[in-house]
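Excluded from the complex is one protein chain; the other protein chains are retained at their positions.
So, chain A:
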């Protein structure tokens, strides 16, 4: 049990009366245990009662209040209201027709398609931007590090230390300094992707055949041209592998950004968690995250294949 330090007040909210409290700053996470037994949003008996109920419930279920919880809750209310107001005169059939499975609900996906799509686009955009920025930093840095051995230890060591810091902690450290929202998540993601890409770049460059480098030097290649035209193509498969790994783990990491209010699909997961354990919402968001990771991974694999035509004949 967590005691509030400032007041010394013991916050035990076991009775449902806590519903009407303002949702920012005064709820503890115990509130949500007190609302477990309330009806599922997707299994109402009547459309009219279900809408008003969901509306009434939403604020109280925002139990781990985030700075933007007001916004998220109100937006979820609007979605539900829109859902209700769009109903034809006799909308009961639609609600009766909902599947009984609380985990997989296609009607949830259909009804919330615009929101899911918006979150997915946010998620993908953040991932691509983060990986692109880290690649822009890590690949040149990797090339530099592999040229001067004395730099390798400190640079890789620093990156490894940053990588050890848990994502939640990093977001928590960055958020107060950079402001709530997209920026701290982006910076955190760049830091994590950095190590993966850096390590793979260095590993790739270290496997370049010395005979090939010698031959190129013998042909009169300068260091810059050697790097760009000889070493980089040899290291490309390893770099692509690093990019794929970084992308997949970044997609999974974005969801943690919910703690600072910008988590893409994680936002949906958490919203579902607060909305009285709306399982379909959590499950849909989780599956969408996995699917997004697979799609981006496949895209990078295809790009890798296009960029390394000389490897195509060999077994992967």
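One rule holds in what follows: a residue touches a chain if its C-beta (ideal position, glycine included) is under 8 Å from a C-beta of that chain, and two chains touch if they have at least 3 such contacts; residues count from 1.
The definition used in the following text is that contacts and distances are computed from a predicted model.
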Among "ABC transporter permease", "Nitrile hydratase subunit beta", "DNA polymerase-3 subunit epsilon" or "Succinate dehydrogenase cytochrome b subunit", UniProt's protein name for the complex chain that is not shown is "ABC transporter permease"
Which of A:169, A:215, A:228 or A:302 touches the chain that is not shown?
A:169
Full-complex touch with the removed chain, picking from A:135, A:189, A:258 or A:300, is A:258
Would you mind spotting which of A:177, A:211 or A:306 touches the chain that isn't drawn?
A:177
Contacts of chain A with the missing chain: which residues?
1-3, 5, 24-25, 27, 29-30, 32-33, 63-67, 161, 164-173, 175-177, 179-180, 245, 248-249, 251-252, 255-256, 258-260, 263, 265-266, 269-270, 272-273, 277-279, 282-283, 285-286, 289-290, 293-294, 297
